[in-house]
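For reference, the structure I am asking about is given below.
For this depiction, one protein chain was excluded, whereas all remaining protein chains were kept in their positions.
What follows is subunit A.
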Amino acid sequence: MALDQSFVGRTYPATAPYEVGREKIREFAEAIGDENPAYTDAEAAKALGHPDVIAPPTFVFAITYRAAGQVIEDPQLGLDYSRVVHGDQKFTYTRPVRAGDRLTVTSTIEAIKSMAGNDLLTIRGDVHDEHGEHVVTAHTMLVARGPEAAEDTKGGDA
């Protein structure tokens, strides 16, 4: 059954702050095999004009996706999570995430579309720091495969 269009524009309460740890950034950089010193060496990051080590561009997804759980698990929306795959992902940055940031995420349902029996749900996650300054916005498009379409859907990533 198609998702209710009236949910478009709905905004969920901001999450509790997530404090970005220096070692968490290092762990993520190591997991993707990226040795850029801006991720692990504060002096190297400062030489680039940053106050502290920064996180790789996609690091913030772990925080925004957790926040999107408010939408995904909203019983009123009624999304069948067992049929969900990750369709698109986009980030728009005001500045990179950095160690010591205390980040809150405000999730908004940006769009709901129905296509070939699938529901396409786009969630916008606006990320702000402890001073209320914008850091990054994540646009996450999830595809909830319809029962008939499920067999035909290749690709995508849960």
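Please note the rule applied: contacts are C-beta pairs under 8 Å (C-beta built on N, C-alpha and C of every residue); 3 or more make two chains touch, one makes a residue touch a chain; residues count from 1.
We adopt the following convention: contacts and distances are computed from a predicted model.
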From the list "Sugar ABC transporter permease", "MaoC-like domain-containing protein", "Protein translocase subunit SecD" or "Nitrogenase molybdenum-iron protein beta chain", give the UniProt name belonging to the chain omitted from this structure. "MaoC-like domain-containing protein"
Cross-chain touch to the chain not pictured, restricted to A:V20, A:A38, A:I109 or A:A144, is A:A38
Subunit A, residues in touch with the chain not shown (by the definition above): 24, 27-28, 30-34, 36, 38-39, 47-50, 54, 56-58, 61-62, 65-66, 85-93, 95-96, 139, 151, 154-158
